[in-house]
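First up is the structure itself, then whatever we jot down about it.
Only a single protein chain was left out; the remaining protein chains are all shown in position.
Up next is chain A:
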Amino acid sequence: MHKIFVVAKMVFKKRVLSPTYYWMILAPILLIVIGIGFTKYIDNQNSDHKAIIAVVADKNIQEALKKQKASTYKVNSKINTHNKNKLKIDLADGVVDGIIYINNDFSKVDYKYNASTDSSDPTNELKKNITLLKSQYMASNAGLSENQWQNIIKDVKVRKENVNYDGNTVKLNNSESAQYFSEFAVIIAFFFLTSYISITGAEIGNEKGNHLIEGLTAAIPADKHYAGKMIGIFYLIGFQLIIYSVLGGLGYLILKNMHKQFIDLNKYLSGISAQYIIVVVMLTVVSLALYIFLAAIFASFVSKVEDISQATSSVASLMLIPYFLSFLTQSNPNLAISKILSYVPYMSQGLMPVRIARGAATYRDGYISLLISIVCVIIMYLFSAKVYKNNVFSYSSETPVRAILKRVTK
């Protein structure tokens, strides 16, 4: 046992002391921070650059439009809208960014704008606000009071309740948030897997490719060496999760009073049950193990160092399938392919959480899928260890994929 942990410690230490490992850990966080920052910057730019518009319409309409709240435009009432030529010149010179023409019964609304303006596009907001004005105008013509008009335009509230096929109700207060959480988990798993598949390939393939393996297996049997490698890789995953937890905790402490400025976390996290989080996290972790063992199988057939990336790219391609299927399942969680694949190891981590969030599957289904994946993990570990042991001294001029196909078709 001691030798296994010597190997595991070496795998862990080698990576943890490497600057590229920390870049791998921080890259997704940086990506998210840059993404949020960039979005905020664009939003700010848009809010700072409201379009200045002139309104050519009846005076009442002008005043009403000016009074309405708008984030993308501002009405300039000082512009002389009666002199059409002057207006055109003002538009061309950038005194106004756009001119909106509204006739008295709102049957014709034209918006002319300067294409070179750097202000935000107010069209959607103008459309919404003018539609409101129109409805108010028509209500007034129909003899309706202000209150009656308000009642007409008020949104209808729809309460949703999921009922699955066996009659048990799965209550999810915020199904949309649960779906976002499952998508977030799929994306995080994807980032993890692309890194760790590559690490696994390197750990398994390098020693054979560099002829170290004979010296190593003279000291430690191949199956124990493999066990040590896998434990070392899971140490690294655990370490990365600890770093994320610490950063997440620090981030929460720093941002807890400020977070609403950036993103309303409560809006997204409220209503997601602990049980849902457990199912999603467990399925994700188990799928990580499955893909890592699969990458190890492919890497076991590597004879040259330069073939490692080819071996692991095959696994990376397989990984994309559940990633894309999860988006498909969002729109229709009851597709036959989604139903079946939500129980299939390697695919279930992308599909079952979405199906549970949409109420198309229960937590019981989730646990069954998890159990199937756990059994598959055990089988895959034993199988991958055997493949590694049987191929540790076999060198071939063929690529790893060809070597595997040859073995399978033999």
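Just so it is clear, a residue touches a chain if its C-beta (ideal position, glycine included) is under 8 Å from a C-beta of that chain, and two chains touch if they have at least 3 such contacts; residues count from 1.
We adopt the following convention: contacts and distances are computed from a predicted model.
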| message | Considering only the chain that is not displayed, what protein name does its UniProt record carry among "Ion-translocating oxidoreductase complex subunit A", "Ferrous iron transport protein A", "Glycine cleavage system H protein" or "ATP-binding cassette domain-containing protein"? | response | "ATP-binding cassette domain-containing protein"
| field | Of A:Ile42, A:Leu212, A:Ile321 or A:Ile378, the one touching the omitted chain in the full complex | value | A:Leu212
| note | Even though one chain is not shown, chain A touches it at residues 2-3, 6-7, 10, 14, 207, 210-221, 393
